[in-house]
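I'd like to ask you about the structure that follows.
All protein chains but one are shown at their positions in the complex.
Lettered A, B and C in written order, each chain numbered from 1.
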Amino acid sequence: MLRYIALRAALALAVAFTVSLAAFLLLNVAGDPAQAIAGEDATPDVIEAIRDRYGLDRPLPVRYFDWLGGVLQGDFGTSYYWHKPVAELVADRADETITLALSALSVTIIIALPLGALAALNPNSWIDRFALGVAVSAQAVPNFWLGLIMIILFGVMMPIFPVSGDSTWKHFVLPAFVLGASSVPAVMRLTRTGLIEVMGADYIRTARSKGFRGWPLLRRHAMRNALLPVISVLAVQLGQKFGGSVITESIFAINGLGRLALESILGMDIPTVQMLIFVFAIVFVAMNLLADILNAALDPRIRIG
Amino acid sequence: GPSDDTLRAAMSEEILNLDYNYTTKREYIILAQLTDATLFNIDPETQEVLPSIATSYEFFDETTLDVTLRDDVKFHDGSKLTPADVAYTYNWIKDERSESNAAGVVRRWLDTAEVTGENTLRFHLASVYPLVIRDMAARIMIRKDGTYDAGGEVDRDAMAQDLIATGPYKVASFEPGTELVLERNEDYFGEKPAIGTIVVRNIPDIGTQQAEMMSGGLDWMFKVPLDLAQSLGATPLATHLSGNDLRVGFLVLDSHGYTDPEGPLTNVKVRQAINHALNKPEMAEYLIGGSSEAIHTACHPAQFGCDTSVTDYPYDPEKARALLAEAGYEDGFTLPLWAYRDKAAAEAIAADLTAVGIDVDLRYVKLQSLNQARAAREIPAYFGTWGSGGTADTAAIARIHFDMESDRNMSGDQALADEILSAEQTVDQEERKEIYSSALGKIADEALWAPLFTYSANYLVSPELDFPLDPDGLPRLQNSSWK
Amino acid sequence: MSTTDITLTAVEDSETTPLTPGQIFRQRLFGHTGFLIGASIILAIVVVAIFAPLIAPHDPYVQSLSTRMLPPVWSEGGSWEHLLGTDQNGRDYLSRLIYGTRVSITIGIGAATVGLMIGVTLGVMAGYFGGWIDHAISFLLTAQLALPGLLLAMALVFIIGPSIWVVIGIVGVLHWTYYLVVTRAATQRIRNLDFVAAAKASGASSRQIIWHEILPNLASSIIVIFTFELGIAILAESSLSFLGVGIQPPIPSWGLMIAEGKQAMFYRPWLVVLPGICLFLLVIGANLMGDGLRDITSPEGRNE
């Protein structure tokens, strides 16, 4: 078990470094950071000064290994824009994103699980069709568009929720809904097929032959089996929400990591982008690991040895 | 709103650093107007030099400038400003270690600044430089002695957050990228602003800003797209103000042939055809709106030295076609046209050029991508804009675009570059004007550019806010008041 | 269940020959409502795309700045000349929406194909060869999932220059993982089946086994994923265009149109709503088709 976790952690690090190297190269080919920092009316001497200041005139490998050396000592560098250590910056912004990701996940769970379960228990009924309709529609709605429509509807036409900022829980309602909606189809379908599959399993037939039916059957025999895959998918979805909050955060002006990522990418703030990608990669792999561990904890067939 | 005497302004660009000595963007100039004072001010109406921290100046000789300061200027922390602070600021910015964004400007002319008396100091200039007062007014914010290198340790971010300056407002709280709260500086030496508190919020999405405006959470927005400004301005929720802007839009054409020595753009007829093909007045009227006007010079007509009597190429697609045919391109050619802002205008330009038979491959990219490609000389033509840093002088646009050092110069014309540089060495204003006339005339005749239009600044403000506009296009929030 | 075959040897000469897989497939296809709805939507949109020049009332590229931002016919100030009004450059919105089908469909099909090539190749290799190849490909997969697509898109658009082909390439390169995961698992399963062993025993090489024995068995799941990826690619294109690193103006892409309409969305909501609905319909069509195909190709059908 420990060995396995160590292996996965090593993998996470390898992925994180690879991805941040890729990010570094991509950013450097995509444009000149000094130009980006200087802005539209920058004169050449300003750009030169910036280049000097951040050491951007050094060759790429030198800069990358410099960064790498820093990371190995726990120093992710200083943001070109914010003039503060990137690590501090990321730590500052993380709580908004965590709040958003968790509330989005709750939205997903609240919508997807009951709907999936009801659909599974009444296959081909109207509720099943309705659930399927919800899934298909949620899959087909562009996320950014949903955000804009939500703003039009609830920010302006019926001003119930604030549409920008992150100071109160109310600010998170719409973004969490938009972000959470994107995972509903996957989770709902999985719940539904999982439950249908379990309800058709031989051990459920065994339980029925012992006289179990209805709710006790569901609770005592089906639930746990059907939820196993759902739980691991939820963990993975949570991991994706971190990186996936880019558009949502910028539409709703939430000052989290997603927006930071978008703006750092557009603004070529290389140290920030690199650290964010590093963090996202680790979170992503960690969530996958968490999913495995949860599964192992809940499923006695997977031995922990 | 007036109830809490707080003006809430929104900006899309993130505000991260309050020290204008280390920033460049327009948002920072606006904030610097609020928090900082410079030695002089330039009257936006008349372009006259007005006193500010300095009361007067005098050229001892062509390269020696004596300046007298007020004696009642206080920093936000209550300490009194001395000539030593001013000298320190200038010398620091010039210093190699400063890496200040103003360094380029200052190094151009400053040799050294020295304190000469209780209220006086002397600037030794490195060369003859007629624009020195203008630069002092626009670029260099005065800091306390030792701000950036206290104890020998260089700290360029010393003023980035906890700004100690001399302007009409002081920083009450600052959360970079989120919110800046400014309070009226009761010790300000000049005329004190009418509004007590200004809150500047970062709201990246213009739609969100608008929603906030409509729900009364904002009093002031700028850089508002025309359509939005007009629509929202038509409602009682907000007032649309349209002011001047020194920014001009233009096409820069690779007349030298950096991308292709034999390329169509090296032919003056083709460049003239491009000029004729563009329906500039329509673009100005419908896409930029407000006070925007079509231009035919490589400068803003409001700028000193901007001679508008140069050759004009009015909108005439037939003539454009004819010129193209004359140049041997009756079947047109493919033109990769780069652009980074005002997508609608870029598309309109592309459509106009397409209409006369040029097959435009529009490449709408991020600014830095354009910059990088341009630096690599991979761009045959781009739709550029220039705001001259709010400086109403042709020098502020000519040098950057026609100096041989600059990659923005795609004419490769050494004589033109020399002419433009010589203007900056000329003290006599009439003489300078003539030099610019000649240079601009040449640019127009050769059709090195296709000048397009001036910009207008669109604001949306709360109906309760009185926000006066200045002709130089720089918003000065400190001048606003409640109705 | 050990066997479900009731035509045993004793009755093997009964007249009713069971249906071929193809026949069963077609039969099920035409009995699946969701699939039929989805296919009709897609078909309709494809027809619109093909005949766009005949259907569109105006040239989608011709601008008329003086008549820009006209409202649609049902709003005050709208006219029959421009049914859905005009955009910020005075181009006919309906015509742009109609031509937008071409962009979306080209990109959807193109990108889903690029993803298919990458994903299936890697998936089959990982599943068939296993070992370090499998590990390397898994690593690639994780790295890909962790890398923000926006970044890749920006860089590629810059390096290669923007064009519809570049966008197809980018979206394709960002969307191969689903193919990989499914084909890898399926290949691992099929690899151990006896008919593969039989082919090996007949002297078939790995390449021959992959082409002749494994790929045909992956075909139906690949088609299902392709249909889903079609929708996903279309959405991805619109997101990239929305963020400004996708389709270049003046080409009418729905995502780009939403981005352009965003500024004025409170006063001219149709600028955002209409392209959004087009996207929604197209993607829902693709998804319904995908769902249908999946139900049809999975041996158990949807519920049992």
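The criterion applied here is as follows: contacts are C-beta pairs under 8 Å (C-beta built on N, C-alpha and C of every residue); 3 or more make two chains touch, one makes a residue touch a chain.
Assume contacts and distances are computed from a predicted model.
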Protein name (UniProt record) of the chain left out of view, among "Sodium ion-translocating decarboxylase subunit beta", "ABC transporter ATP-binding protein", "NADH-quinone oxidoreductase subunit L" or "Sulfurtransferase complex subunit TusB": "ABC transporter ATP-binding protein"
For the chain not depicted, the shown chains it touches: A, C
Touch with the omitted chain, as defined above, among A:Val29, A:Leu68 or A:Ala201: A:Ala201
Where the unshown chain meets chain A, residue by residue: 1, 4, 123, 200-214, 216, 220-221, 224-225, 228, 292, 295-296, 298-305
Chain C residues touching the omitted chain (full complex): 2-13, 17-21, 24, 27-28, 31, 193-195, 197-205, 208, 212-213, 216-217, 219, 301, 303-304
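The rule we apply is simple: only the chains that are shown with their structure count from here on.
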Touch-based graph of the chains, sorted into line, ring, star, complete or other: complete
Far-end chain from chain A, centres as C-alpha averages: B
Most central chain, Cα average position: A
Chain B and chain C: spacing of chain centres that average the CA atoms, whole Å: 46
Chain A-chain C separation of Cα centroids, rounded to whole Å: 23
Two or more partner chains touched - positions in chain A: 30-31, 148, 151, 156, 266
Overlap residues in chain B, where contacts from two or more other chains coincide: 207, 211, 214, 366, 369, 372
Residues of chain A defined as touching chain C within the complex: 11, 14-16, 18-19, 22-23, 25-27, 29-31, 123-124, 132, 136-137, 139-145, 148-149, 151-152, 156, 196, 200, 240, 243, 246-247, 261-262, 265-266, 273, 277, 280-281, 284-285, 288
Partner chain A, residues of chain B touching it in the complex: 14, 16-17, 24-26, 99-101, 103-105, 107, 156-157, 160, 176-178, 202-205, 207-209, 211-212, 214-215, 340-341, 366-369, 371-372, 375, 385-389, 400, 405-407
Contact footprint of chain C on chain B as seen in their complex: 206-207, 210-211, 214, 225, 227-228, 231-232, 279, 282-283, 285-287, 343-344, 346-348, 350-351, 354, 362-366, 369, 372-373
